[in-house]
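Before any comments, here is the structure.
Here the complex is missing one protein chain, while the rest keep their positions.
Entry: subunit A
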Amino acid sequence: MSMIFEITLVAVVVAVACALPGVFLVLRGTTMVSDAITHTVLLGIVLAFFITQDLNSPLLMIGATLVGVATVWAIEALQQTKLLSNDAAIGIIFPLFFSIAIILITRYAGNVHLDVDAVLMGELAFSPFRRLMFLGMDLGPRALWTMLIILFINCLFIFLFYKELKITTFDAGFAAALGFSPVLVHYGLMTIVSLTAVGAYDSVGSILVVGFMVGPPLAAYLMTNKLHVMIALTVLMALVNSVIGVQLAFMLDTTIAGMIAVVTGVTTLTVFVFSPKKGLIKAFLNRRKEQKKMDQRLKTIEQAGR
């Protein structure tokens, strides 16, 4: 396999793995949870480092995932009180966890090369050079395997809990009335969001994680009202963005993750403007139509009045 092909493959798998849970983040209006996670993982890394005293320990990755889960759970718990809006809950937890990590580093580990980059590689361009070897066999880029496993877990979760996810997302009250807990499904979802974010962070870097989780589902959301169609479109958008992004990056000789993020932004905005269902142009035309209808009606009333 060539370099470009392998990089494209990794990008596609990461994009799809991120986009799937992203669908539900978009529908629930908690997209910025992904941004929060990519920052608070630092706290997990710092805490795990204090235990292991070793920057190369796999425990650091585990710590990162656990704090990612703690982040989403804490945000979730705050939201459940109904005293705060979604974004406010994120706004409290994310800076809190992140700044604790920063303070711990400056206070106790000022001279250690301790930051997220040192543990989570986050470089798509070099993913073909980090390979998984098993019994002397070269099985391909390691990131590909990590993300394939995460993709599988995400698919399985959505497949098994499709109905539950659907009901709790669109009508949490009704779900509770039916007797199953929206909270449990929600925590499950948030846990796979955290796992996906940390895994993807290690293969593509932090900004792209947010882009991958939010961009494609948002574009898909603007094109359809049906959940299963939205999921299919999300996967398609994720594919298109990463394939075009990698190609453009090689053409223009620039950073790959950055290029995919740009392509994601462009395609999402394009859909936002041109979507045949809910796009900006469509909305404008609809408004014009309504106005005309209204004028017509007013005219009829006037005429009738005479």
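Please note the rule applied: a residue touches a chain if its C-beta (ideal position, glycine included) is under 8 Å from a C-beta of that chain, and two chains touch if they have at least 3 such contacts; residues count from 1.
Just so we're on the same page, contacts and distances are computed from a predicted model.
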Chain excluded from display, named as in UniProt, from "Glycosyltransferase", "Manganese/zinc/iron transport system substrate-binding protein", "Oxaloacetate decarboxylase beta chain" or "ABC transporter": "Manganese/zinc/iron transport system substrate-binding protein"
Contact partner of the left-out chain, one of A:27, A:102 or A:227: A:102
Identified contact with the non-displayed chain, of A:2, A:225 or A:303: A:2
Sole contact to the chain not displayed, among A:27, A:148, A:243 or A:280: A:243
Contacts of subunit A with the absent chain, listed as residue ranges: 2-5, 7-8, 53, 55, 102, 105-106, 109-113, 115, 117-118, 120-123, 125-126, 128-131, 133, 138, 223, 233, 236-237, 239-240, 243-244, 246-247, 249-250, 253-256, 258, 276
